[in-house]
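One protein chain omitted, others in place.
Per-chain numbering from 1; labels A, B and C assigned in written order.
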Amino acid sequence: MKKKWMIAMLGTLAGIGAAQAEDMEQKFREMVDRSFQSRGIAGKERMLQLDFQRVCSRLDAGDKVDFATLEALRKIQQDTIRWPADGNFFGDWKRGEAIAQSGRGLTWSDKPGTVNGGGCYNCHQLDPKELSFGTIGPSLTGYRKMKGVSEESVRYTWSRLWNAKALNLCTTMYRLGDAGILTEAQLKDVMAYLFDPESPVNKDAK
Amino acid sequence: MAAGPMRIRASVSGDEINVRVLMAHPMETGQRKDPSGNVIEAHYITDVVATINDKIVLTAEWGPAVSTNPYFEFNAKGKAGDTVKVKWVDNKGESREDSVQVK
Amino acid sequence: MDSKRRTVLQGGAGAGLLALLAGVGLLKPSEVFAARANDAAFKLEKLDEVLKALGVTSAAEGGDIVLTAPDIAENGAVVPVELESKLPNTESVMVLIEKNPTPLAAIFHFHEGALPRVKTRVKMGQSSDVYLLVKADGKFYQVKKEIKVTLGGCGG
Partner (left out) sequence: MKSKAMKAAGWAAAVGWSLCASLALAQEVDTTKGIEEYRRMIQDGNPADLLAMEGDEIWTTSYGPKQQSLAQCDLGLGPGVVKGAYARLPRYFADTARVQDLESRLMTCMQTLQGVDPEKIVKEDFLKGERLRVAKLVAYVVTESQGETIAVDTAHPKMQEMYELGRRMFFYRAGPMDFSCASCHGADNQRIRLQDLPNLTKQKGAAAGWGSWPAYRVSASQFWTMQHRLWDCFRQQRLAEPIYGSDATVALSVYMAVNANGGEMMTPGIKR
């Protein structure tokens, strides 16, 4: 019964003209504008969409988006990647572990100056002994063995952390470096957590 | 959640009654801090007394490790129509008593 | 509505409170001063000190007593435990959580008419052995179970 209604509604939507579609878009924008407010460090401007966010929202919702549009936006993301200033990709895996465990930062309940976490465990398995891990992203347990330690692999991983959108525009993975979620030093620590043979990610992996 | 009402449910099965009690109480340990870093004062139930037809069947001594909004369940000899009364007292001297008839 | 009476009685501390308890007829005069008889044991921080304070010099392992609890608790703030004794003349059951800041969590005393079985919920600060201690015919019996505590959903 619900399905029938859904189909009927989709039919209605398909049947409405471009003017009405534009009208709905206008209504939506007005709704967002009057429904949100700034609180703490989370300003209302966060509700404004970046170009790629808008296109990915449409794609997620099932709209068709042409490949050229996606590719053009992806290239822009690729240009955001910055490599470590001193050419060194690795910090301390122990600090990296704390960053991977912490999901703090950037919410309206976080005070200004809060040190952000990476929130890695929310979505990924890393240390095989940690049973509280999410599954939105792939398991990264045994990362060193899985990806190897070639320069290519190291640079790939860094770019993936800095801005995962450079490789896959509409991935759920956030832009840890580009969006300023983690500092360069923190990213190096996370890199060490992923690659260091002594890191539990690798040492305890079967 | 401040200390508040109690919910007692008592049901009969054969010659036994099953009593389930839910109490509204913060059960503060006294070791917790609020977001501004101030210690929240200890506030927890220390004693519970349950009676059936005014005869004590169960007493309990609790520490702050009993969960917030405590729940406990017990069984006793009894029948439909009996009056189950539960009373608690906390470390601040607040108390509450509720009763229910076994259905 | 289940509850017939809903009254919050605001009593003062000390004697006033005890008088109040006696006043509502819940406690017999002889029991007025028995409120949290094991008060001192609740404040001790080490399991062996708590046992000593409770008068436990030795406790037989196992016996006909059962502690039912999950192997893993999704949140330490609410850990369900079910305590049951099949021993004759069970007087009381106690729950102790070894790694809590104060291990003694609760004591239930069974009087005439009560069956020696209770269910409740306790807080656990971290993964720990949980002990069920039973006093029956003046003797103590114990069982323990390890309960793992996890916290998930980072950020709440």
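Here is the rule we use: a residue touches a chain if its C-beta (ideal position, glycine included) is under 8 Å from a C-beta of that chain, and two chains touch if they have at least 3 such contacts.
None of these values were measured; they are calculated from a predicted model.
Novice: List the shown chains that the missing chain touches in the full complex.
Specialist: Looking at the entire complex, the absent chain's contacts are A, B, C.
Novice: Kindly state which of the options C:41, C:54 or C:73 is in contact with the chain not pictured.
Specialist: C:73
Novice: Could you pull out which residues of subunit C are in touch with the chain that's been left out?
Specialist: So the residues of subunit C touching the unseen chain are 1, 3, 45-46, 69-78, 80, 99-101, 119, 121, 123-127, 148-156.
Novice: Please identify, in ascending order, the residues of subunit B that touch the omitted chain?
Specialist: 1, 4-7, 20, 22-24, 26, 29, 31-33, 65, 67-69, 71, 73
Novice: In the complete complex, which positions of subunit A touch the hidden chain?
Specialist: Residues of subunit A in touch with the missing chain: 1-2, 5, 9, 12-13, 24, 27-28, 31-32, 34-39, 42-50, 52-54, 56-58, 60-61, 101-104, 106-109, 117, 121-123, 127-136, 165, 172, 174-175, 179-181.
Everything below uses one rule, namely that only the chains that are shown with their structure count from here on.
Novice: Rounded to the nearest whole Å, what is the centre-to-centre distance of subunit B and subunit C, using the mean of the C-alpha atoms as each centre?
Specialist: Centres of subunit B and subunit C (C-alpha means) sit 12 Å apart.
Novice: Report, in whole Å, the distance between the mean C-alpha point of subunit A and the mean C-alpha point of subunit C.
Specialist: 47
Novice: At which residue positions does subunit C touch at least two other chains?
Specialist: Residues of subunit C touching two or more partner chains: there are none.
Novice: Two-or-more-chain contact residues of subunit B, please, as numbers and ranges.
Specialist: Nothing qualifies.
Novice: Quick check on the complex: what are the subunit B residues that touch subunit C?
Specialist: 3-9, 16, 27, 29, 31, 46-47, 49, 51-52, 54-68, 70-78, 85, 87, 89, 92-101
Novice: Which residues of subunit C touch subunit B in the complex?
Specialist: Going by the criterion above, the answer is residues 2-14, 16-17, 20-21, 24-28, 31, 35-39, 42, 77-79, 97, 100-102, 104-115, 117-124.
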